[in-house]
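Structure record follows, encoded as structure tokens.
A protein chain is absent from this complex, but the other protein chains hold their places.
== chain A ==
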Amino acid sequence: MAAAASTPQGVTERRGIPAASFVEDVESYLRQAGLDVNSGLAFLQERLQQYKIVEMKLLAQQRDLQAKIPDIEKCLDIVASLHVKKTLGETLTADFELSEGIYSRARIEDTDSVCLWLGANIMLEYSCDEANALLKKNLENAKASLEVLVADLQFLRDQQTITQVTIARVFNWDVHQRRSKQATKET
């Protein structure tokens, strides 16, 4: 599962997010990159911060989508209810909110259409069937985007974990180096 998301040589990015490279050996990694321990750590920390910023952005998108889905479901619910009333030949009596805390009563008789708010100050009248189809499609799209977004987040978190592990290993390697140097000096 994780192998598909990123491999040492495989995936290098996902939707603009660069993959963190897995370090096999700390010493040769630093040598190849031409970095000493401190600048190596600084580079990795900076990377980690960048990942965190992207994560916050994606999390905000995820929250938006997660709020949008129940909204669409609510719309589908009321359109379906109107449709049922229509086929039964009944009137739907409903209390609706005029303004915060003020309700009025409406009787909806024999209706064929609803108006959907499309955003950007545009509302369009649809037949109940069309509205139903459109809302269903919107719901599907929202669910599909959420799925992609969740996969993006998982990829991103893997890169964060890899970077964190690398930071810890570079740090430990440095401590070890110093210790063994100290040991050779003392003997």
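Assume a residue touches a chain if its C-beta (ideal position, glycine included) is under 8 Å from a C-beta of that chain, and two chains touch if they have at least 3 such contacts; residues count from 1.
Note that in this section contacts and distances are computed from a predicted model.
Participant: Name the omitted chain as UniProt records it, choosing among "Trafficking protein particle complex subunit 5", "Prefoldin subunit 4", "ATG13 domain-containing protein" or "COMM domain-containing protein 3".
Facilitator: Listed in its UniProt record, the absent chain's protein name reads "Prefoldin subunit 4".
Participant: Quick one: say which of A:Glu27, A:Asp112 or A:Glu140 touches the chain that got left out.
Facilitator: The one listed residue touching the chain not shown is A:Glu27.
Participant: Considering the complete complex, identify which of A:Leu44, A:Cys75 or A:Ala142 is in touch with the unshown chain.
Facilitator: A:Cys75
Participant: Please give every residue of chain A in contact with the chain that is not shown.
Facilitator: 1-3, 7-8, 22, 24-27, 74-75, 77-78, 81, 92-97, 103, 106, 154, 157-158, 161-162, 165, 169, 172-173, 176, 180, 183
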